[in-house]
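Take a look at this one; I'll ask things after.
Apart from one protein chain that is not included, each protein chain of the complex appears where it belongs.
To keep things simple, chains are lettered A, B, C and D as they appear, and every chain counts its residues starting from 1.
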Amino acid sequence: MTLLGPLGVALAVFVAALVAPLLLRGFIDNLARAPTTVPQRMPFVGGVAPEVHAWNRYHARYYTMALVFLAFDMEMVFMYPWAVVFVREGVSAFVEMAMFITVLLLGVLYMWRERALAWA
Amino acid sequence: MNLQAVLVVAAALFAIGVYGALSQQSLVMLIMGLEMMINAGILAAVGFWSLAAGGNPQGEMLVIMFMTVMAVEMALGFSLITNVYRIRRADITEKLRRLRE
Amino acid sequence: MNAPSWTTVLFWFFAAGGVITGYRVFRADSMVRAAFFLLASFAATGGLLVLLGAEFLGMVLILMMAGEMLVMAIIMVMYMMNPAGLNPMFMVHQHRTSVIAAVASFLALAVLPFVITLPARANPRPVAATAQLGTELLGDSMLVFQTAGVTLLATIVGTVALTSRRGRYGDAEEGSKEPPLEEEAMESP
Amino acid sequence: MNGYASAGVAVVLTGVALAVGIYLVAIGDRLLASLVGGGGIGWRTAVVRPAQRATLLLLQQRLTTEPSDAPGWALAPAFFLALAAVALAMVPVARGRAAADPATGFVVFSAAIALVMIAVFLHGWSPDAALPLHGAYRYGAQALSFQIPFLLAMLAAALPAQSLSIVDIVAAQDTVWNVIRTPLGLPLFLIVGASVSSWGPVNLADAADIAGGTSAEDSGVGRLLWQTARYGMLVAVAAMGGALFLGGWWGPLLPGPFWVILKTVVLLLAFLAAGHLLARVRTETFVVVSWAVLIPLALVNIFFTGAFLL
Partner (left out) sequence: MGLSAALRAFAAGAEAPIFAIAGLGARDAVQDLRLRRELRLVDSPRSASILLVAGVVPEALAEAVARAHDAMPRPRASVRWHLDEAAPGGAESLRASVSASATDDVVAVVRRTFVELINGARDSEPAILPDVDPAPWRGVGPFGQGGSGMTGGRPFGRPMAEMGDDRDGLRLDVLPLTVGPFFTRLPAGLTLELRLAGDLVDEASLFPNPFAGAAVPASRLRPALRPFIRALSEPVPIRELELARARAHLRWLADALVAQQLESLGRRTLALAAHMMPDDLARVQALGRALRRTQVYRWSLADVGRLDGSRLEHLGAGPVARAAGLTEDARTDDPAYRALGFEPVVQSAGDTAARWKQRLLETMQALDLAARAGELRTEPSGRIEGPRGLLTLDSAPSDRLAPLVPALLAGLEWSDALAALISLDLDLEESAAVQPAAERTVA
């Protein structure tokens, strides 16, 4: 495992912490899973049985923000390598990233001005 | 693990993407097919970068560009779908064709 | 077991995982499952990238895809009829053509690397791959980097212009129902 | 020590640290609740009650809803807990040592935080019930907004170290802690860090107004696991905050691990106190503030740090 490096250890931690709760849950279910009744399987919102399924074409009103997120999130990919070499590269790195960020911030400014963030 | 193996896996992912992009009626699912093809592209690019191009940083740059293309494609694709849906109340390719007429 | 075999095992695990979950994307009834299967496929690719020595790219791919696939799920649920797949259905067209095209492209692409001679210059696995990338970003590929910035700006502006309903040019025109209360009360501070 | 043994030790140590942290959060929450709300409870009660409640939940029947997405419902808490464990494993515990210290540890931690939104969304989506679904979509809005300020706030801490390895980032704070170099970093990190595990004023997904939100339909062991995972993520975020901004293992006189624990506990107390003293934020306000205020602030913070270093 050490030969796979620290990421191998991280993977081992991930798998262990993923499997342990599933095992616990399976174990408890196996031990004492009482069958559920039909009224128990009805979602509870105060005592009246729901008329329709809750799964629907949910109108997520922040869709504009979500789509802008797709584009803005990419900026992080560029920032990580930049952060590593920033001190070495000095002022030029500072200026280049400032340019890049300013351009992207213009997008956010535009979005904010168009009031595309608020939805309710 | 050699370059051939990586490229075969990439080809499989690409083929799934082709299937998805060609067969799906829904525009959103169609975009998923495109994503899958880019996924294959990323894998192949890193395969070359790692095993054939000696770790040239421009290979990594290419992968980042792939990711950017993916993000842009998704953002614009979904915006178009939203607009089409607003006008046509449908997200299906056949109906889009009718829109064009 | 020794170390290389672990790498091989993980390689084939991720490869199989990526392909199977990729296939399940187009076989899932629930849109949320489809999006998250695609995420799983990307995560498997991320694992492969790490195994290929591109640690940074692999992890960044997973980081990016988490957000993108959540957006994918949200948008898919919005616009697909029957988003949860409670009524299982099969919404495809030109199915046979698609399958043939997929198989053909797989065969063409999979045979190619065995036919042509590939260059074999293995990555020396530099420790500072991320730093190298940063230098590249700020040096030779500076133009690409700044172009990406402008492209993303264009994307943001285009997205907002296409989807936002409350621009300067007025609200939704048809099929909309205005809330009965004053507009000020509706809007965020 | 061979590779398997050291990996095993790392896994076990992370698990123990996570379990202890989760239990401390449960105790601290009770103590703070009685401090703020009156009706004081004794130390003994505060210590034993969480275990009793956990046992009660283990004995309780686990319910499902009729057409639930059963695999998703099973996976969500386990996935959340696994992300918390990975995030915690990245935190250095003593000089130069962490359970896992990959060269891109910083990105691994970010990816773990980003994947939380998948876990929460899946958890709220699975039961096919209106209230959990609401929680899931709220968390969608929240997560897509806090993601970028969160990553930017963290990134400022990586600048001085010239590395994405968390151990390097902490090592670079030997003279000056990052809380000085990046003054806005810690507050931003805490604001958005609380949202990752739906805590306090930014608990929108599991909010009181939707009767528990994504966990409204949970019972028995499923509920226990979900709450555990939320607490676990809070611990991981607090520990990482200590490492990134408060100098991790650095501190006078006492050994490194002591300082790591102390800083984690201090940040956890801040999270817990915020939960009892601040009102829930409106979702829309959170989104607008994240984009229009927190992102620009985080960028200002990065450039301030940059200017400080040049």
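The rule we apply is simple: a residue touches a chain if its C-beta (ideal position, glycine included) is under 8 Å from a C-beta of that chain, and two chains touch if they have at least 3 such contacts.
Quick caveat: nothing in here was measured; it's all calculated off a predicted structure.
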Where the missing chain makes contact, among the chains that are shown: A, B, C, D
Chain not shown: contacting residue from A:58, A:94 or A:112: A:58
Omitted-chain contact residue, chosen from D:41, D:180 or D:266: D:41
Absent chain, residues of chain C that touch it: 78, 81-82, 86-91, 165-166, 171-182, 184-187, 189
Contacts of chain D with the absent chain, listed as residue ranges: 32-34, 36-39, 41, 45, 48-49, 51-53, 55-56, 58-63, 66-67, 130, 134, 137-138, 200-201, 203, 207-212, 216-220, 223, 275-285
Chain A, residues in touch with the chain not shown (by the definition above): 34, 37-40, 42, 44-61, 120
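Here is the rule we use: only the chains that are shown with their structure count from here on.
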Neighbouring chains shared between chain B and chain C, ordered by label: A
Selected interface, C-D versus A-B, where C-beta contact pairs are more numerous: C-D
Chain nearest the global centroid, as defined over all protein CA atoms shown: A
Centre-of-Cα separation between chain D and chain C, whole angstrom: 26
Averaged-CA centre spacing for the pair chain C and chain A, given as whole angstrom: 14
Per-residue multi-chain contacts in chain C, two or more chains: 3, 7, 55-56, 60, 63-64, 67-68, 71, 74-75, 79-80, 84, 86, 130-131, 133, 135-137, 148, 152, 155-156, 159, 163, 188
Residues of chain B touching at least two other chains: 64, 67-68, 71-72, 74-75, 78-79, 82
Interchain contacts, given as pairs of chains that touch: A-B, A-C, A-D, B-C, C-D
Complex interface listing, chain C residues touching chain A: 3, 6-7, 10, 50, 55-56, 60, 63-64, 67-68, 71, 74-75, 77-81, 83-84, 86, 128, 130-131, 133-138, 142, 145-146, 148-150, 152-153, 155-157, 159-161, 163-164, 166-168, 186-188
Residues of chain C defined as touching chain B within the complex: 7-8, 11, 15, 18-19, 22-23, 25-26, 31, 34-35, 38, 41-42, 45, 48-49, 51-54, 56-57, 60-61, 64, 68, 71-72, 75-76, 79-80, 91-95, 97-99, 101-103, 105-106, 108-110, 112-114, 118-126, 129, 132-133, 135-137, 140-141, 144, 148, 151-152, 155-156, 158-159, 162-163
Of all residues in chain B, those that touch chain A in their complex: 64, 67-68, 71-72, 74-75, 78-79, 82
